[in-house]
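Every protein chain of the complex appears in place save one, which is left out.
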Amino acid sequence: MAESTYREAVRSALREEMLRDPQMILLGESITGYGGSYAVTRGLVDEFGPQRVMETPIAEAGIVGFAVGAAMGGLRPVAELMTVNFALLALDQIVNSAAKFHYMFGGQWSVPMVVRTVSGFGQLGPTHSQTFEGWFASVPGLKVVMPSTPADAKGLLLSAIRDPDPVIFIEHSLLYSTRGPMPDDPAQLVPIGRAKRVREGTDVTVVAYSRMLLQALQAAETLEREDGCSCEVIDLRTLRPVDYPTVAASVRRTHRVVLCGEDWRSGGFGAALLAELQDLCFDDLDAPIARVAMPDVPLPYARNLEQALVPSSDQVVQAVRSVL
Amino acid sequence: MAESTYREAVRSALREEMLRDPQMILLGESITGYGGSYAVTRGLVDEFGPQRVMETPIAEAGIVGFAVGAAMGGLRPVAELMTVNFALLALDQIVNSAAKFHYMFGGQWSVPMVVRTVSGFGQLGPTHSQTFEGWFASVPGLKVVMPSTPADAKGLLLSAIRDPDPVIFIEHSLLYSTRGPMPDDPAQLVPIGRAKRVREGTDVTVVAYSRMLLQALQAAETLEREDGCSCEVIDLRTLRPVDYPTVAASVRRTHRVVLCGEDWRSGGFGAALLAELQDLCFDDLDAPIARVAMPDVPLPYARNLEQALVPSSDQVVQAVRSVL
Amino acid sequence: MLPEELSPPECRRLYRQMVLIRHFEEHAAEAYAQAKVGGFLHLYIGEEAVAVGALAAARPTDPLLTHYRDHGYALARGCDPVSCMAELFGRASGLSGGHGGSMHLADRSRQFWGGHAIVGSHIPIGTGMAYAAKYQQRDDVVLEFFGDGATGNGIFHEGLNMAALWKVPVVFICENNLYGMGATLAEESPVKDMVIRAEGYTMPARQCDGMDLLSVYQTVKAACAHARAGHGPFFVECITYRFRGHSMADPELYRDKEEVRRWRALDPIPRFGQLLIAHRICTEQELTAIGEEVEAEMLEVVAAADAAPLPDPATVSDLIYANPIDPARLAAGPEAVAGPIRPAVAVAGE
Partner (left out) sequence: MLPEELSPPECRRLYRQMVLIRHFEEHAAEAYAQAKVGGFLHLYIGEEAVAVGALAAARPTDPLLTHYRDHGYALARGCDPVSCMAELFGRASGLSGGHGGSMHLADRSRQFWGGHAIVGSHIPIGTGMAYAAKYQQRDDVVLEFFGDGATGNGIFHEGLNMAALWKVPVVFICENNLYGMGATLAEESPVKDMVIRAEGYTMPARQCDGMDLLSVYQTVKAACAHARAGHGPFFVECITYRFRGHSMADPELYRDKEEVRRWRALDPIPRFGQLLIAHRICTEQELTAIGEEVEAEMLEVVAAADAAPLPDPATVSDLIYANPIDPARLAAGPEAVAGPIRPAVAVAGE
């Protein structure tokens, strides 16, 4: 079975879809000559030219607004925002333009576009280490995807590009160099809105996505080994709409839940998940729903401080133990 | 005891603090000749002049950035963003400048500023009927206040202006004309971070803020009358930091909770509250924590559709009944 | 003096359009007073020559985006007045199905891509639409209307900057009515003439008299020719004035009646009317007849809008997505599927 890095998987999705769909364009900052700050788009401008792989000014709101218009004009734009931190500058266009038009104008047109961006950390300092998936996932009209594996990154990105609605596609800087198996069919799609049970278990349900999925799996191994605890691990993959049927079904079997994310604990996406799950599963719960999240601190630059704050598999282990 | 409208209460806080503090300035769109889109600042430019009551271009990010700088320069700026919907354009300045500087620069300076803005609805359409308090309340470095009464509006705004940290002060367009008693001491402050038990009860705790506080009190009367149910009603007043001790103490007595807000159900502030309360009170809860919130829909213009969606006291009544 | 393509029938049509807008707005104001219209209502009265003159200078197939003061453009583009009024009344048959309201009219069938209520937000969107036209080698020119107030917002800068950078076929039309809500030009802008804004992008720009339909027509005509010829964006400033307040809620404390009176004397409708008389295209009587005819039509429009059905609350959650996803249905299915799910060539909204 073929293997690929997460980075190559994203690139191949972009490249293969551009080959398939002449209306698809890419735009973003330093995505041409530089190849993208995480080298995802490297080489694409040489293959498709500057009309289809567009170097933009440093203007996030303009980039997203432009992409919305390009989509309305019949193109399939994929806009790259260099990191999710800078997406704050484009939030109005994402929330009030992309997410609203189909509903607000009575369904006369949709906005088939993807905003590709990246969360992550690594001594980047308080302004460059944030992740706002909880905010995006709270907006009706948006679809939000955060893949954890190369195969899902490709399959979900293909689905996102072909979807007629705006999709926020959030990659993770610390996953780009991870490797994983790829399906035999290179055009295989992963449906948006479908979670994946990546590890079967009976004692507790651990829900994660993006980088935290790896932490969750590592924690599951540790717990199996050290506590003989059987963790079921679910990769959420899509944050809006959330696949509650899959998650709730698991919780009804395990009666215990741990939610893993990297955004701030107060009001992060974990809180949104927790709230819905307590509505769905209150009577099934034998313990409070536990969360692994970023403490409410602007992530500082110093390595030792950052390491003290960033969610890790150890914290997942402790969270699971707290609900057993 | 003196009475005042919510609008006059906000204005008097601004006016009296400007008289007391020569370094305080106001800035915003149409706040001078127009008097503010909700007439809050009417007359202030005549009294204090255009150097202290500044008409700005329609540039939300610039307004907040300017206010951050003015605060760093030693002024006490109160920036008005005409509605919270437009605050999306200023989120980067709020999150990455105002909220970060004190921490990020090692405590060398703070950013003593207030962003006054307004949530609300009333056939304003999808782009003008949103409220994002859950987003602001999730950001470390911000303080978030949403008063429901004239007295609190004044007392909390005075505290906000005098606070050395950035405060997001969210008023409600549908409260401006409501009247209420004012304290005898016009300079009385209401501390940020202190909730208020506005109605004592034994059967259920209803937590609300801003306009929903009125709906909650109305619902409490109905429930008393029709169900003989005794509701304790807590006015949260401050959304960051949340006064969990006061809320949790109530929940430990009533064992039932209903959270009321106007933002979207998925990932709104209610979800953040629910998540923390579940952590604090899981064993005290006899029923799932119920939420009254806006359904996940961009609030449409048509009156009948809007009325079908907007949280009301009836919904609070139903929510309370659902947990009894 | 009249461009020859403006034939007498065409001139009468344009005059009638301005009158239609004027009467539509007056009836909208009346309906607002009767609480048939809610929320914010921004009237176009006084600025009719801009929408009518500019859209006459463009092709009916040229994509159009405007700010929230959008009734005039919709009508000048030929949108059904009943559907426009029904949207203001919040009816299912409204131009936007009752979801958008006065600030969010749109009619895709007429390439009217919306009234936009976040000031300036549509500017980069129009730039993107113009890029799509260029990319697909359509010879469309995108028309973008916005107010003087929008020029202070960063999104204006980003949208114009990209348009100049990529030389897309767009005409930016700034309706300078001297006020941004309650802010005077002097309060909101360091430059009195909005055309100066274009210099920062070395974008060609021209100012015209927004109270004179011919002036607007000829300026926008030249601008469209420039853009359609592939020379990139063009910036047009129309000096105009709104006779009414910013919205129905506006007490107009920031300007004096005398100023309003002076501008009302420049009313674009009688002004164009006099021109038609001078050119023997119409008689005074014919102009009066047009006014009466339009008024009669408007009474029917209001009655029809009033009779239109309300949206069904049961459908309130429809249309949030073009492709709604139901995880419950998916949860049963496979975790990955063979593509392609959708067609490669996107036709927006289909």
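Just a few scattered comments:
The letters A, B and C name the chains in turn, as written, and every chain counts its residues from 1.
Operating definition for what follows: a contact is a pair of C-beta atoms (placed from the backbone, for glycine too) under 8 Å apart; a residue touches a chain by one contact, two chains touch by 3 or more.
Because the structure is predicted, anything quoted here is derived from the model rather than measured.
The chain not shown here makes contact, within the complete complex, with A, B, C.
Only one residue from B:Y34, B:F48, B:F66 or B:W135 touches the chain missing from this view: B:F66.
Set against the missing chain, the residues B:N96, B:T131 or B:T178 yield one that touches it, B:N96. Here the missing chain is touched by one residue of C:F156, C:F172 or C:Y321, and it is C:F156.
The missing chain, though absent from the display, is touched by one residue of B:G28, B:P140, B:G201 or B:P288; that residue is B:P140. If you put the missing chain back, the residues of chain C touching it would be 152-158, 161, 164-165, 188-191, 196-203.
The set of chain A residues touching the chain not shown comprises 29-30, 32-35, 37, 42, 55-62, 85-86, 89, 122-128, 295-298, 300-305, 308-309.
Not every partner is drawn; the one left out touches chain B at residues 20-23, 25, 51, 54, 56-57, 59, 61-77, 92-93, 96-97, 101-112, 140-141, 143, 151, 155, 158-159, 162-165, 183, 185, 187-196, 238, 241-246, 249.
To be clear about the criterion, only the chains that are shown with their structure count from here on.
Look at the CA centroids: the one farthest from the centroid of chain A belongs to C.
Chain C has its Cα centroid 38 Å from the Cα centroid of chain A. Between chain A and chain B, the centres computed from C-alpha atoms are 31 Å apart.
Residues of chain C in contact with at least two other chains: 94, 96, 98-100, 104, 118, 154-155, 320. Multi-chain contact residues of chain B (touching two or more other chains) are listed as 61, 85-86, 89, 125-127, 296-298, 300.
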